[in-house]
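Notes for the one structure printed next.
The other protein chains are all here in position, but one chain of the complex has been omitted.
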Amino acid sequence: MTNHYIDIKNADVVFIMGSNAAEHHPISFKWAMRAKEERNATIVHVDPKFSRTSARSDLHVPLRSGTDIAFLGGMIKYILENELYFKEYVTEYTNASFIVNEKFSFNDGVFSGLDAVNRKYDRSTWTMETDESGIPKKDKTFAHERCVLNMLKKHYSRYTLDVVSDITGVSKENLVKVYDTMGATGKPNKAGTMLYALGWTQHTVGVQNIRACAMIQLLLGNIGIAGGGVNALRGEPNVQGSTDHALLYHIIPGYLAVPNTNWLTLEDYLKANTPVSKDPMSANWWSNTPKYMVSLLKSWYGSAATKENDFGYKWIPKNDAGADYSFMYLYDKMLKGQVKGGFVWATNPAQSLPNTNKIRKAMSNLDWLCVAETNHTESSDFWRGPGMDPKKIKTEVFLLASAHRLEKDGSISNSGRWLLWHNQAVPPQGDSRAMGDSIVGIINSVRALYKKDGGVCPEPLLNLDWPEKYDPDAMARNINGYFLEDVTIDGKQYKKGSLVPSFAMLQADGTTSCRVWVYAGSYTDADGNKAKKRDATQTPMQKKIGLFPNWSWCWPVNRRIIYNRASVDLNGKPWDPERAVIEWDGEKWIGDVPDGAWPPMATGKGKYPFIMQKEGHGQLFGPGRVDGPFPEHYEPVETPIKKHSLSSQLSNPCAKILSSDMDPLAAPGDERFPIVLTTYNMTEHWCGGGETRNTPALLEAEPQLYVEMSPQLAQEKGIKNGDPVVVTSARGRVEAIAMVTVRITPFKVMGKTVHLIGMPFAFGWTTPGCGDSTNRLTVSAGDPNTTIPEYKACCVNIEKATKVTELSI
Amino acid sequence: MDLTRRDFLMLCGIGFAGIALAPIGYAKELITDHADGLKISGAKEVITVCPFCSVSCHIIAHVKDGKIVSTEGDPDYPINEGALCAKGAAMLNMVNCDHRVYKPMYRAPYSDKWEEKSWDWMFGRLAEVIKETRDATFKIKNDAGIEVNRTESIFWQGSSQMDNEECALVHQGLRGMGVVYVDHQARI
Partner (left out) sequence: MAKSFFIDTTKCTACRGCQVACKDWKGLPATPTKQRGSHQNPEDLNAKTLKLVRFADHTIDGKVVWNFFSDQCRHCIEPPCKIIADDLAPGSVIKDEKTGAIIYTKETKKISADGFEEMRSICPYNIPRRNEETGLIVKCDMCIDRVSNGLIPMCAKSCPTGAILFGERDDMLALSEKRLAEIKKKSPSARLLSKDDTNAIYLVAHEPKFYHEYACGIVNGKRFA
């Protein structure tokens, strides 16, 4: 989230798309309701089905799953055409005035540089014209035909109401209603927030869905302000923190790129990852990369990391540059028997990954599997699952009985980036242990073996600065980082062994350590562990917008609303004084912690507000994504239609699609699978359901797998409410109970009726009779930027079941 | 036809004088029976965080004699202000459920059952299989002859359920082992 949960109450329009906030983040909705009560805000929900969120929204607009960009592209066109955008904001703070490279082009759904065979773009034309210092040329009059604003107008000129309505299945009347409502927040004294979740990310155009959202928010001047923002309601309990700590193949802690074969030395790495800008107005924050990287290496390898050995850089495993090590590719390789063993900790791939028939089969090829869980799951027990013969499965399985959160101390980070400490209520029950204890124990055991027996390349393991015992408090300090020598910065001396007070003090010479630079300042000698702070004091200015700067701490540097210097004009005055986030009082900023303490831009000594971009501007033209600088509508990989009216490029030309024997796809418009399936969950169950199905009061409330469908489809298929049914896709079949409801409506798409059904994925065979993984139906196809799978749209058929084996009825 | 309250009482055969209360003493005793013995009185309050969605509602666990006897929302936390959804409200039910895995368990190759093992045994055996796999599959150089120091045969998956302190160690440990197939729920 650029903003935070309480801030939702500051919005005039709460626009929810790709999220079912009331069901999946119920307390976030408290703040949406607060906006409605206190400022008569309008809540708009755009979503394929009418959910508990829709029930409390002022307007629910059903949309065919997988057509969000068509919908949002139409909104961009509407905003531009009707001049609803915030001109001063767009002119000063976005790259609208930049001149695009004349070689850049877009033709019939494809941008310049496509290598269709390898499904990759050569992005060298997706650039800006620059002056001799490399600074982008600008035309703030917007007369230049290739300035971003005009390119944007041109790109979305095709997204007319008729075309968008045809593709999305949304009536033109509803389109205009939503566009007008959201467009009205383009005024300085209006704020609109956009809340999204997996409904946007889980598509083969997932990243571009969010790009479109960010572009709209930039056009409307809604980023950096109270009640605005691009707000991902993140899923898992600590998915924010675990992402900051980079449990991902492509990054290392603090959003630094993972070392790869293009960067064999630290010097190569730093050169490639430290952007240079000659624009004195650009903060170009990533110019600090060397400080963050070296401090991380010192944190990992301690005294073994020296200047002479590149601070241990070579011990980090290198990815092959450009290779994808995400789980879809991992399981593909596992299916081929090329993976020997691994760790599955508090996640349930046999239940939650797409095409789970394939995942389950692949797991049986492992030699060993180490699962850490609070409950048995479909993954820990895969070897005794449906269709498995344990006598034929070689896998050694280790199930580490794990402590529940209430049984341990530690911190997590919520979606608003608040660092929150939880305290141990009781010791781990039975003989269970915190996962921290388990990882420390496992690595120590492996290190002991290498010390005793030697082995292949032991240095990366043995040079780790690794604890004997797991101590959450010590780790929290370690994450914050230390001065490793006496260091003098700006005349102030910091003693060796003291905690670094902020990332501003981190050094690139090995004299500081820090595990994740954005967390520097979370634990200081002066204030202790700030995740434990419970102080609700506020200034009147902060109180007005529900800012609690003394309650816990948030990254970065306790800034509660990021990019907040975009909430003020060039003189540092808030666009909306009633909802001021920060304000320049003539000498300093007051309110929230500003995105840099520089004075307002009008003084000539200021910096552009979007400090994480090399050019300092919000990117309406975004060359950083692999599949285009402007979001373009493409159909899901499995689609009920053979063509759409925006271009002849049916699906994303860069989508990642796996092609094992177990990954068949339905052809576009395949008559065998004419119905769109979208998947989701509900309040009462959590993801794969491993914990919540084992919580009696929750299983009681939602006991079995269901499929929500329209009365019209039910009638066509002869299905009655409560009937057991079978849903099939090209990959599998799943039994469920029909829930026939007016909350699902058929769509009129490209002249034909398209039905959509929806199913939760929380139910699995380890809970007898409740049903089994819905993901046996979904596709192994992913977004080209993230490889997040397209769970939200695939094609299926449905019929009344004559016999069921997965459900007790 | 809609009824009024007056009609209702008539239908029930009840006059308008109101309901005679049970003798005061009697009622009081029974009320006391119900009102006393608040299960959380005298309990220690421990602040914790709900382990589900990323709103991270705060929960007070009431602990008596080393056991959690009740859980409810923390009214002071400015985000949830004491409220909880069904999952958060089920915390007591969840922590104390019979279905938890309370002991380290091991499934031997080709076996059809779980066996209880000690932690020492688990770590010892895990260290063996990890080392064996790592030694057998470790690539100092890739096919192009570039130094990579990695194994592609061991993977990590999860865990956004862990604390930051645990995630930090897991990441460090994995890179130490040379694991590159690292992924978690952020990609789901």
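By written order: A and B. Residues from 1 in each chain.
Everything that follows uses one rule, which is that a contact is a pair of C-beta atoms (placed from the backbone, for glycine too) under 8 Å apart; a residue touches a chain by one contact, two chains touch by 3 or more.
All values derive from a computational prediction rather than experimental measurement.
Peer 1: May I ask which residue of A:Met1, A:Ile27 or A:Ile316 touches the chain that does not appear here?
Peer 2: A:Ile27
Peer 1: If the hidden chain were put back, which of A:Ser438, A:Thr683, A:Thr766 or A:Asn797 would touch it?
Peer 2: Of the listed residues, the one touching the omitted chain is A:Thr683.
Peer 1: Quick one: say which of A:Phe50, A:Trp368 or A:Trp418 touches the chain that got left out.
Peer 2: Going through A:Phe50, A:Trp368 or A:Trp418 one by one, A:Phe50 is the residue touching the chain not shown.
Peer 1: Residue by residue, what part of subunit A touches the chain that was omitted?
Peer 2: Residues 22-23, 26-27, 29-30, 33, 50, 52-56, 60, 682-684, 696-706, 721-723, 737-743, 745, 808-809 of subunit A touch the chain that is not shown.
Peer 1: Could you pull out which residues of subunit B are in touch with the chain that's been left out?
Peer 2: Residues 1-5, 7-9, 11-12, 14, 18-22, 26-27, 30-31, 33-39, 41, 70-73, 80, 82-93 of subunit B touch the chain that is not shown.
Heads up, the rule we're going with is that only the chains that are shown with their structure count from here on.
Peer 1: How many angstrom lie between the centres of subunit A and subunit B, each centre taken as the mean Cα position?
Peer 2: That gives a centre separation of 23 Å.
Peer 1: Using the touch definition from the top, list the residues of subunit B that touch subunit A in their complex.
Peer 2: Against subunit A, subunit B makes touches at 46-59, 61, 63, 66-68, 71, 76-81, 83-87, 90-91, 93-95, 97, 99-112, 114, 119, 122-131, 133-138, 140, 142, 144, 146-173, 175-188.
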